[in-house]
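All protein chains but one are shown at their positions in the complex.
Just so it is clear, A and B label the chains in written order, and each chain counts residues from 1 on its own.
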Amino acid sequence: MRRAKSLHDDPALWIMLIPVILYLLLFRYIPISGVLIALKRFSPFLGFLKSPWNGLEYFRQFFSSIYFERVLRNTLVLGGYYLAFAFPVPIILALMLNSVRKPRLKKAFQTVTLLPHFVSFVVIAGIAINLLSPRTGVVNLFRQSIGLEPIFFMQQQGFFPFIYTFIRIFKESGYEAIVYLAALTAIDPTLYEAAEVDGAGRWRQLTAITLPSIMPTIVLMFLVRIGNIVSVSFEEVLLLQNDVILETSEVISTFVYRRGLLGADYSYATAVGLFETVFALILVVSSNSIARRFKNAASLW
Amino acid sequence: MSKKLLVVLLVALFVGSAFLACKKEAATPVATEPTALSVWAVIAAEIPLVPEEIAAWNVIERKTNTNLNWNFVSSLSEVKDQQFNLMVASGDIPDIVAYYEKSGGHTTVMKLGSEGAFVPLENLIAQHAPNLQKRILNDPAVREAVTAPDGHIYHVPMLSALSAARGWFIRDDWLAKVGMQKPKTTEELYRVLVAFRDMDPNGNGKKDEIPMLARRRGEDWAYNLGALAYAFNADVDFVLRDGKVAYGPAEPQYRDYLAYIARLYGEKLIDQEILTRGGNPRDALLSQNVAGVLHDWFASTADLNTTIGKTLPDFKLTHFAPPMGTVNKPFTRIQQSLVRADGGWSISVRNPDPVATIKLMDFIYSDEGIILTNFGVEGQTYTMNNGKPQYLAAITANPNGMGMHESLVSNGAQWKIGMVQSIDYERQFANAIATEARLDYMQNYIVPAFPLLSFTAEEAETLKDKLSQIRTLTNEMSARVMVGAMSAADFANTVSEMQKVGLADVLKIYQTAYDRTIRK
Partner (left out) sequence: MPHLFGKRHKGIRRSTGAVVGDFFITLGLAAICAIMLYPFIYVLSAAISSPEAIRANSVVFGPVKPFSLEAYRLVFGDSRIWIGYANTLYYAVFGTALNLAVTVLAAYPLSRRRFRGRKVMNLFVSITMFISATGMMIPLFLVVKSLGLLDTRASLLLAFAASPFFIILMRSFFETIPEELFEVARLDGASEWTILLRVVLPMSGAALATIGLYYLINRWNGYFWAMVLITDPNKHPLQVVLRQLIVVAQMGEELDVSIDRAGTTAEAIKYATIVVSTLPIALIYPFLQKFFVKGITLGSIKG
């Protein structure tokens, strides 16, 4: 058997890598270096080289503006709500699904809960806005039918985090439950048999066998989500917000979009985007190192 | 030797005269290919347009020897601004650009002009455009409004014929039903609104009336409602107090205005959905016969008398004077300057033939051009009656069911380009009620508005940072007071916040800019 290690790699392998190298260079690495724009007063008409330098001015402007506290707070609030309310739902859903006996019923339930994940968010946001509309929305029609005043949900600052979180739960729980289902499937059934023989009831089985077995998965997913909370699903927030409730719905990413692309304030928005990247990076790296210390869980690598 | 010299002289003479002859020939205009120009323009009404089929524009092209290639953009501000920014960013700027900012104005055009995207027009106008010269260069008010901070002119504006723009309207038939008179003060207005709310003027047995509605414009919910500020000698934006620039919302009397609208909102006298209502709430609510009082554009609102009058025979909407609160004379600052903030066009640096273009723009300002861009083609869309152009049924009773504005636009008139609106258009566009309202306001209530200022690049940078925050605070906190989430008195805290953000710097910049204009 030919075991001689070739001194040179088969050039074919490098050729195969050309598309991805070009792609990443052009559309990832060059933009990354483009964050230098944040240090200039960039005008697309003058171009990068002729635009005047501005140093850290835009960072200073952003940090000392009312926007900084606002978008940071909103981002963290939405992230926090997610971890508190949305995170447990897929777990519970998976536990419930797993205990259904008839396979066809189980499949049916899973099919339905998984469906919203595939529907585009444009559609989901559109439906949500419609259902919550004060005059024509079903929710308010119901409220009126039981004698309550209609509430203008999409107009109230305080409602947004709840609405957003609920919609996320609606859309993604079925999908996120799959990971937990997989973990549940991996539990050795003999453990349950032994428990039942020992006379352990369902609740006991749940707390003694099931939960500990999937705990590594839960912790891992939790840490992954923490790393992600800063980049709170941008498109979803964008599609749900309107200019009345910007105070609680403007997160860092939508702010970058609004100032940068809609307002053509390129340098300023790039500075804000850079801030978010660094912030997110810190979160990911720290949660990752915690994950690494967690014995049973595999790290992101 | 002398023979040679003679030959040379003769040849020179020949060549010289031939040369002169040729030059003369070139001086007389030779029929050449029409100049092809690409135009990027905001569409004046959301309807499909095919310029090649529009008679008026065919005439314009023929007379100016141009061939225009139009690219229209929706007038919805979100779309329009984004597409403009994309276009500029791509560097691929069409020959002619007709753009105005989100809520009106040409600061962006001026800024880009200074950076070299658009061609300065003063010299072109002076040399090739007599009509533009007359109306722009020789009219100090107009020239002032279109001159950029760097001293150049970068766009040919759209001029309006009337200055009265928006005002107060009330349902005459409802007033009759509740037995009250047109309100003169804010307290009287309050009582009328209460009557509208409780006495069921639309007679359907349900308490579904929305006494006052006020359309917003994009995120500016106070666009119309803010007119109530004048009743308290307040202002929702910048205002002049004895030559000194002040920011309305920072003044104490602004809180009186806030308290008033909070009271109205809290007692359900104002449309409860004013902040989020989409579509066209004015037309929708009025035609559903639930609204009684509003502040809006004269012409189109008065127009509703005809259209809604078809389904609601008693419907009668007439104007009334701005209500007085703490002031003792009714007034409003809302008006349109002759230079409209929502129209005009510029010559881009990529334009191959600025001379031909300025001549085209000049033609549109000429008497013939004014007719074409206001009325269309004689015989098709208008006819001359006693020397005055009068619209035909194609416009006034459009066979496709289009309103007057849309009919005009589809016939090539009233586009948001550099044109001059004719007073005869205004007279016919508005019905009698509107004209009466406009004249009343123009003669009795309109006072000077805050002047249009222009800023240097440095000033604009500071404003961009601080003023945007201040305006956000104003907008959001005022909304909070109105819906009752905050008391009017607590708005004073918002004012302190504005100070912290840098209101003083903003006022200083504005004062400097204003002083610049009076020095001229």
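The working rule: contacts are C-beta pairs under 8 Å (C-beta built on N, C-alpha and C of every residue); 3 or more make two chains touch, one makes a residue touch a chain.
Quick caveat: nothing in here was measured; it's all calculated off a predicted structure.
**Q** Could you list, sorted by label, every displayed chain in contact with the chain left out?
**A** Looking at the complete complex, the unshown chain comes into contact with A, B.
**Q** Considering the complete complex, identify which of B:L304, B:L360 or B:A394 is in touch with the unshown chain.
**A** In the complete complex, the chain left out is touched by residue B:L304.
**Q** Using the touch definition from the top, which of A:I66, A:L131 or A:I151 touches the missing chain?
**A** Touches the omitted chain: A:L131.
**Q** In the whole complex, what residues of subunit B lie against the chain that is missing from view?
**A** Missing-chain contacts on subunit B: residues 45, 75-79, 82-83, 86-87, 89-91, 103, 215-218, 276-281, 283-284, 287, 297, 299-300, 303-304, 307, 342, 401-406.
**Q** Please identify, in ascending order, the residues of subunit A that touch the omitted chain?
**A** Counting over the whole complex, subunit A touches the hidden chain at residues 1-2, 5-6, 9-10, 12-14, 16-17, 19-21, 23-24, 26-32, 34-35, 37, 44, 93, 95-101, 103, 105, 109-116, 118-131, 135-136, 138, 141, 170, 174-175, 178-179, 181-189, 192-193, 195-196, 201-202, 205-206, 210, 217, 230-231, 234-235, 238-239, 242, 252-253, 256-257, 260-261, 266, 269-270, 273-274, 276-277, 280-281, 284, 298.
Keep this in mind: only the chains that are shown with their structure count from here on.
**Q** Of all residues in subunit A, which touch subunit B in the complex?
**A** 41, 43-46, 61, 65-67, 134-135, 152, 154-155, 157, 242-244, 246-247, 261-262, 264-265
**Q** Can you name the residues of subunit B that touch subunit A in the complex?
**A** 78, 81-82, 85, 88-89, 91, 112, 115-117, 218-219, 221, 272-273, 275-276, 461, 464-465, 469, 472-473, 476, 479, 485, 497, 501
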